[in-house]
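See below for the structure under consideration.
As you look at this complex, bear in mind that one protein chain is not there, while each of the others sits in place.
The letters A, B and C name the chains in turn, as written, and every chain counts its residues from 1.
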Amino acid sequence: MEPAMDLGQTARVRPLVEQVRQMVREEIAPLDAEYHAEVGRHPSGDRFAMTERQLEILASLKDKAKARGLWNFWLTDSDKGYGLSTVEYAYLAEEMGAVTIAPEIFNCNAPDTGNMEVLERYGTQAQKDRWLPGLMEGRTRSAYLMTEPDVASSDAVQISLKCERDGEDYVLNGEKYWATGAGDPRCSLYIVMTRSDPDAPKHSRHTMLFVPADTPGIEVLRPMQVFGHDDAPHGHMHIRFTDVRVPLDAVVLGEGRGFEVAQGRLGPGRIHHCMRAIGRAEYALELACKRALGREAFGKPLADLGANYDIIANARIEIEMTRLLCLKAAWMMDHAGVRAAQPWISKIKVQAPLMALKVVDEAMQIFGATGISQDTPLAGIWTDLRTLRFADGPDAVHRRQVARAELRKYTNAAP
Amino acid sequence: MEPAMDLGQTARVRPLVEQVRQMVREEIAPLDAEYHAEVGRHPSGDRFAMTERQLEILASLKDKAKARGLWNFWLTDSDKGYGLSTVEYAYLAEEMGAVTIAPEIFNCNAPDTGNMEVLERYGTQAQKDRWLPGLMEGRTRSAYLMTEPDVASSDAVQISLKCERDGEDYVLNGEKYWATGAGDPRCSLYIVMTRSDPDAPKHSRHTMLFVPADTPGIEVLRPMQVFGHDDAPHGHMHIRFTDVRVPLDAVVLGEGRGFEVAQGRLGPGRIHHCMRAIGRAEYALELACKRALGREAFGKPLADLGANYDIIANARIEIEMTRLLCLKAAWMMDHAGVRAAQPWISKIKVQAPLMALKVVDEAMQIFGATGISQDTPLAGIWTDLRTLRFADGPDAVHRRQVARAELRKYTNAAP
Amino acid sequence: MEPAMDLGQTARVRPLVEQVRQMVREEIAPLDAEYHAEVGRHPSGDRFAMTERQLEILASLKDKAKARGLWNFWLTDSDKGYGLSTVEYAYLAEEMGAVTIAPEIFNCNAPDTGNMEVLERYGTQAQKDRWLPGLMEGRTRSAYLMTEPDVASSDAVQISLKCERDGEDYVLNGEKYWATGAGDPRCSLYIVMTRSDPDAPKHSRHTMLFVPADTPGIEVLRPMQVFGHDDAPHGHMHIRFTDVRVPLDAVVLGEGRGFEVAQGRLGPGRIHHCMRAIGRAEYALELACKRALGREAFGKPLADLGANYDIIANARIEIEMTRLLCLKAAWMMDHAGVRAAQPWISKIKVQAPLMALKVVDEAMQIFGATGISQDTPLAGIWTDLRTLRFADGPDAVHRRQVARAELRKYTNAAP
Partner (left out) sequence: MEPAMDLGQTARVRPLVEQVRQMVREEIAPLDAEYHAEVGRHPSGDRFAMTERQLEILASLKDKAKARGLWNFWLTDSDKGYGLSTVEYAYLAEEMGAVTIAPEIFNCNAPDTGNMEVLERYGTQAQKDRWLPGLMEGRTRSAYLMTEPDVASSDAVQISLKCERDGEDYVLNGEKYWATGAGDPRCSLYIVMTRSDPDAPKHSRHTMLFVPADTPGIEVLRPMQVFGHDDAPHGHMHIRFTDVRVPLDAVVLGEGRGFEVAQGRLGPGRIHHCMRAIGRAEYALELACKRALGREAFGKPLADLGANYDIIANARIEIEMTRLLCLKAAWMMDHAGVRAAQPWISKIKVQAPLMALKVVDEAMQIFGATGISQDTPLAGIWTDLRTLRFADGPDAVHRRQVARAELRKYTNAAP
């Protein structure tokens, strides 16, 4: 019998959502600003070195979260932790999305969750033993090195960081960038996509490796900036590999199976990104409504002026639809598997960031210039969201996937 | 305990959906064109008189539907018939939406379903006995007379068809138009919104009445045209009332309670309209994909040209989101009641027609001029859908409802 | 020295614009409805036969126009008639656009103007003598037969109506459709695109011919419908050619030069179409503003409700921009030649119909259901405009032209 398409909050997850929501709003949000204000205040002046206060903020909040059992929710469909369904987790991700540092407080931040999934799903026992404990306990961080400067990231088969076998080692040469989280001084593990055999069939050319961040030959060149911000101390780093050696047992799953790993990793992560985006859209709409009610012009609240009713109504409609679509994608992941969920994930990957950007942009406009200033979080939310239209594949690639799946219904030969 | 938000097809409804789908596609669709080609061929030349062949097409198909038990699905949450939930019915409405005459074949066509609901919910036993059997068996038809020529239909309190008591009768004077279905020769019942007391408080001024269509003093002036079409024999009629007398027991629910009736009537009907619109969008997308695969230009299938991938992907995304939103509105109707469902119904009332119009328009464009010609059903679908942006309230009024509900979260005094 | 980019009305054209505007609004508009109401009233019942009254309406108005010298304005850059520039003519086309039959009254209606241009520019003296007088005097009509049922009209090189030489004749076999104006009983000339040599280089395969409409073997199969309307008596006809014989001197310009003729013909016609579309958008906005001021809901004029200020403002902005773009395209045609004007014409061909459709759609929405009924001209205007997104090339083909011209700036090898 087919499972019910229950997209609501289960009895199990409802109190968790409530607890997370409360902690995000009441305990994390007030410290988020302080955390960010600390950036660059390390005695060394290094923006990517973390200050005592930053570490303290993180530690105190993480301890609370752990003590309350609000930890590692992302372990969906697992016998560890809560074993939440993807749908259940989605509701939690939405709540965490509202505040920048919140996901890390619950050890649910990207790219670590995806990386831990890779370890869980594809890692050998030795690999797990080495890397998982630190990550699972939130002591260490990790990065996922995929994108390269000279390659259109829409077309991953072009990835070309060289991986050559030399005796008992692989030797890596090349560059990666947009390695999110690699700026963090606690980041100890890189999961690296490499090209091991350029002459193999298209989807067997690549190999994924676990590479310790401090391996000789690895050089962090610079942080990539997002609208002029380096996102320190997290960062999106540009990294060069020069004759970097890792032992053969650093391989994930097997030589030539890089794409298999990459595919398996991406599904849930994209759902989390999208749900966090929805959390941010909700937050922006809340701010906009309050402003629209509290500010007057021409003797009326802003809410009653211009097209503001329409703007607010459209935002509400778009948010609800997008949330339902994400929940459906999560449900497909839970009940039909990654492969069947794939076109659904492409759908939300296009829709959620675009929707959230639109809502936040309208919110900024309702605020007037305050909306793009430091006096509201909206501008920061907008630039963060803007990265999602590239991360894990640009819109165009996902639209292409959706269209091809659609056309395939009417033809045997894929178009 | 809260009910699960199950938006999927239940085990009960799944086979019904399948049967309806098959009957619509294989048995009804082929006769739909013939039915419409008969319009105006009555010996009298009257476009609103039905030919033998038209009656025969309807009768034969209805008999089949009845024999298979595919009948009166709209009786949701009832002990008669299937007692489907609104969510279950929504899936059926979508299937029926694809072909013009299909809803009538299953006795699920507007405005009769809404009118039967009024009878079921608010009718006295005598009223039920008089009007329900014919309607429930699909022998007679009914119309709902709300809109007036001189009144902005967005603001229903302005409705002003006069209802004055004179002894044991009400006497009606005034005009109604856009009375859908009133052109049908089988239409025997009008449900009429009247203004009985202009001096009463705003929402107690109006009274709803059951008025036999053949009451003296009723004059059908003309069919209103939709993009130049009279939609015969169904029609949207302009009707004049001159000293029309009905007995006091023709009142629905009670004097001054017209708005209460109108509110209760509108919820489910709007959901059905929206789900049928989704059915039409699905059909248009199917046609567009087939065309895009089957036609070549510049040596490639159209699918591979221009922005067609993006157009198809966006259509698929929008359809899925809108369907989920409608199902959520239906679920609210089932589990939280009409009042709580109201803002959800406003959301879909804005979203579903706009989405479907966009998808159909893109489909027409993919077809080239064929898309607006008699060689595809797309143009007819588009004009039908265009009426939905006015029917039961224009977009602007529904956006206003959604915005006010949103703002109310942040203020005690409604804005 | 480069000519000034004067996009305004010249002193010469200003009084003509005023006269045309006045005649359209005061003399033609009142008879337009009557003209259309006559369709189908010919004693034969044939919708494409014109009634006495129709002929009378046309004759009386044309006589007035001729007597006032308001005739054949389209003869731009010519020593006959006014010799207006394309910019000057554009202003006149806009005025004529507001009312359906107006362009014909001034002998400026499509496709005749384009066809007369072909005769003027490419015709032999004998061809001119035979066909031009009737057309120039507005006694006869003509059609342009390009589109074929089995060919994507975006890719004209696929056109395949067969033209084979047989002794002193060409013999034509195949089908054409969407032959606008070919339904008119006065239509005596078809200009027909044929494929004369399938093995020639791509742009030399086709030959254009002057074919008398009454040539044996020509069969008008049916009118193509536009949103269910046959546009009688003008019509867009589906025509079959079976062994149709025309003498060799029926060729336009020369064998294999069909594309050269087609290119030369299309520029000005597209500008006229676009300017007429702007005239219609202006008219729709005028109607919408009047309605918005004259109708009340919730105690306010509609203008003050919802997003109507924004809707009206955006319509005004879009109209002005599109008009300026059309005038610039016209100016390019006047001063830089057809070839240089080509990408400009593609720009307006995309922009003007889309803009006008949007404005008319918003106007319909402001009117409520009246906006799509017979009580306003808006629905008819909308469906007419919708054809322009296909006529003379669908949007996608024109966007492709614009993009290719843009990209060519940065590469020698055309992309």
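Keep this in mind: a contact is a pair of C-beta atoms (placed from the backbone, for glycine too) under 8 Å apart; a residue touches a chain by one contact, two chains touch by 3 or more.
Bear in mind that the values here come from a model prediction, so they are computed numbers and not experimental data.
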Residue among A:302, A:324 or A:405 that touches the chain left out of view: A:302
Sole contact to the chain not displayed, among C:98, C:325, C:378 or C:391: C:325
Given A:51, A:387 or A:411, the one touching the chain that is not displayed: A:387
Touch residues of subunit B, complete complex, unshown partner: 306-307, 309-310
Footprint left on subunit A by the chain that the document does not show: 147, 152-155, 158, 178, 224-229, 295-298, 302, 305-308, 364-365, 368-369, 372-374, 379-380, 382-383, 386-387, 389-391, 394-396, 399-400
Residues from subunit C at the interface with the omitted partner, ascending: 1-2, 4-11, 285-286, 289-290, 292-293, 301, 303-304, 308-310, 312-314, 316-317, 320-322, 324-325, 328, 347, 350-351, 396, 398-404, 406-407, 409-411, 415
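To be clear about the criterion, only the chains that are shown with their structure count from here on.
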Chain ID, smallest distance between chain and overall C-alpha centroids: B
Length of the line joining the C-alpha centres of subunit B and subunit C, rounded to whole Å: 38
Separation of subunit A from subunit B, taking each centre as the mean of its C-alpha atoms, in whole Å: 43
Between subunit A and subunit C, centroid-to-centroid distance (C-alpha), Å: 53
Subunit C: positions in contact with at least two other chains: 306-307
